[in-house]
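Pasting in a structure now, in structure tokens, and then I'll have a few things to ask.
Here the complex is missing one protein chain, while the rest keep their positions.
Let's turn to subunit A:
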Amino acid sequence: MRLTPKSVTLLALVVLIALSPIFFPSGFYYRIGALIFVNALAVTGIVILTGWAGQISLGHAGFAGIGAYACALAPVHWGIHPALAVVLGAAISAVLAWLVGRPILRLKGYYLAVASLGMGILISMVLNNERELTRGPDGIDVAELGLRGVLKDAGLDLSNGQFWYFFCGIVLILGAWLALNLRDSATGRALRALHGSEVAAKTVGMDVARLKLQAFVISAVYASVAGSLLALQNKFITPDVAGFMHSVEMVTMAVLGGVGSVAGAIFGAAVLTLLPQVLTVFAEYEQLVLGAVMVLVMIFLREGVVPSILRKIRGRGE
């Protein structure tokens, strides 16, 4: 097999996910690992939308909210299996992204940022206020996925933390694989092209509005699935999952690691998920930290940490 950047990224990811548990001092770290993977999945969607297509969404947490509450509500109200609820949430997110994106993405400029911001706030308001359905700000219980029991019957007995660590890890590997496939395909190349020069992209026949819409829909599905996984592993969810701060967090993770790179997105998600866990002071000043990270990255490492380091290494190699 040829060692393309794609296979290197995937290989590194598999090895990291498989071997990290060796160094875990306690079972608690499985939980942090699973959280990192969930965030990294959502941020991979941001890489597709922002890093490649050059579009900004400030309401992506809204899609995470849809994915999360689909898992909370659909099994109870419609008797759907939680696994199917994940798919349902992703489908609703995709349709909503299409409906919001279609009129907006025909316009030139950063209208998507504004429209998605409004959309995110709206979703968050509905989740907070429709108490009859969502139980409001106090949150709601989420059904058990049930896969761990199936594995146990099959002879694979994992603790709850272990199960979610490996399950989310595998979903992340899958998500990264899809994104990396896309990157070097006609669609991914076209996304990156229109980011570079919209007018040139059009002259070579790229339907710019349609491509941006595809990127928005795909990234919405990533966020939705991440929201579902969060709800399922916590067995509980609050409307905070759809809140504005969560949207900002996703963008900051992407920017920190390198918004154009899947490996960078995962790195950024890891750092900003770990920080508040390791240093509890950060939890209190989360908004401050996110803001500072954004500013510092923009000043010192415009491309984000991972691409900047790679460039340094390559530069030395030449």
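In the analysis below, a residue touches a chain if its C-beta (ideal position, glycine included) is under 8 Å from a C-beta of that chain, and two chains touch if they have at least 3 such contacts; residues count from 1.
Rule of thumb we're sticking to: contacts and distances are computed from a predicted model.
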Exercise. Determine which name in "ABC transporter ATP-binding protein", "Dihydroxyacetone kinase subunit DhaK", "Glycerol-3-phosphate dehydrogenase subunit GlpB" or "Phenylalanine--tRNA ligase alpha subunit" the UniProt entry assigns to the undisplayed chain of the complex.
Key: "ABC transporter ATP-binding protein"
Exercise. Using the touch definition up top, pick the residue from A:120, A:188 or A:227 that touches the left-out chain.
Key: A:188
Quiz prompt | Option touching the unshown chain, where A:137, A:196 or A:291 are the choices | solution = A:196
Self-check item: Residue of A:49, A:172, A:208 or A:293 in touch with the missing chain, whole complex considered
Solution: A:208
Exercise. Pick out the residues on subunit A that sit against the missing chain.
Key: 178, 181-182, 184-190, 192-193, 196-197, 199-208, 214, 218, 260
